[in-house]
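Showing subunit A:
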Amino acid sequence: MSNIHVTTSINGDPVEFVCAPDEPLLDVLRNRLGLTGVKEGCGTGDCGACSVLVDGRLVCSCLVLGVEAEGAEISTVEGMAEAETLHPLQQAFIDHAALQCGVCTPGILVAAKALLAKNPDPTDEEVRFWLAGNLCRCTGYDKIVRAVQDAAAQMRSA
Partner candidate 1 sequence: MLLWGSLRSFADGRAEVEVEASTFKEVLDRLAEAYPGLRPQIARGVSMALDGRVYREAWFAPIKPDSEVVLMPYMQGG
Partner candidate 2 sequence: MALDSNGKRVFKVVGTRPARPDGVDKVTGRALYGADVSAPGMLVGRILRSPHAHARIVSIDTSAAEAMQGVKAVITSRDFAVVEDASTRDVQVNCMADGKALYDGHAVAAVAATSAAVAKAALKAIKVIYEVLPHVTDVDAAMKAGSPVVQASRAVENVPKGFSENVTHHCEFGHGDVAAGFAKADKIVSRSFKTAATHQGYIEPHACLASMTSDGKADLWCCTQGQFNVRSLCASIMGMEASQLRVTASEIGGGFGGKTTVFIEPVALALSKKAGRPVKVVMTRDEVFKATGPTVSTSIDVKIGMTKDGRITAAEAHMRYSGGAFPCGTVDMGAMAGFAAYDLPAVRTYGWNALTNRPKEAAYRAPGAPQAIYAVESVVDELCQVLKLDPLDVRLLNAARKGTQSSYGPVFDDIGLVATLEAAKAHPHYHAPLGAGQARGLSCGFWFNFGGNTCVSLNVNTDGTVGVTEGNPDIGGSRASISLMAAEELGIPYDRIRTIIADTASLGHNDVTDGSRVTFSVGLATIKAAQDAIRKMCGRAAKIWGIDEEAVEWIDGAAVPAGPNAGKFPPMSLAEIAAVSFQTGGPIAGHHEFNADGAGVSFGVHLVDLEVDKETGATKILRYTVFQDAGKAVHPAYVEGQMQGGAVQGIGWALNEEYIYGADGRLQNAGFLDYRVPVASDLPMIDTVILEIPNPGHPYGVRGVGETPIVPPLAAISNGVSRATGVRMSELPMSPPRVLKAIMARG
């Protein structure tokens, strides 16, 4: 099988790459494009560490093929901050100690950003159910929920 040429947009920048027809988007992002902020925890769509947005839709990049990025807009954790200014979610995660080891953090930030785009004022329960696909083994989720709610409040008042 020969590789396929793909033209896409990642974090707002035009990107071209080649990949194998059966290669997951996750492997393309990490191994071909150096976007190692996207983490692999399972490769089977169970942990959410590889969460990215494809045309605004939250997906596990391990379950999407690289070739499906053709013509799409991909967003990863690397695109969340505006130059020196962290996204309110990123700042809130630091302020609330909502990360310990931090390996689930990129996926959770991307997922939370997708939630707040849909629902700027979620209940705790809505946050918990939205993030149910993102495993965190360190924090027990308490501080994560608080950080998301704090960022949501800041974004609403901004």
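Note that a residue touches a chain if its C-beta (ideal position, glycine included) is under 8 Å from a C-beta of that chain, and two chains touch if they have at least 3 such contacts; residues count from 1.
With respect to how the candidates were assembled, all candidates are chains of the complex that A comes from, given by their letters.
As the structure is a prediction and not an experimental result, all values here were calculated from the model.
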- [ ] Check each candidate in turn (1 or 2) and state which touches subunit A within the complex.
- [x] 2
Open item on the list: Residue numbers of subunit A touching candidate 2 in their complex, please.
Closed with: 20, 30-31, 35-44, 46-47, 49, 76-78, 80-81, 86, 90-91, 93-97, 99-106, 109, 124-125, 127-129, 131-145
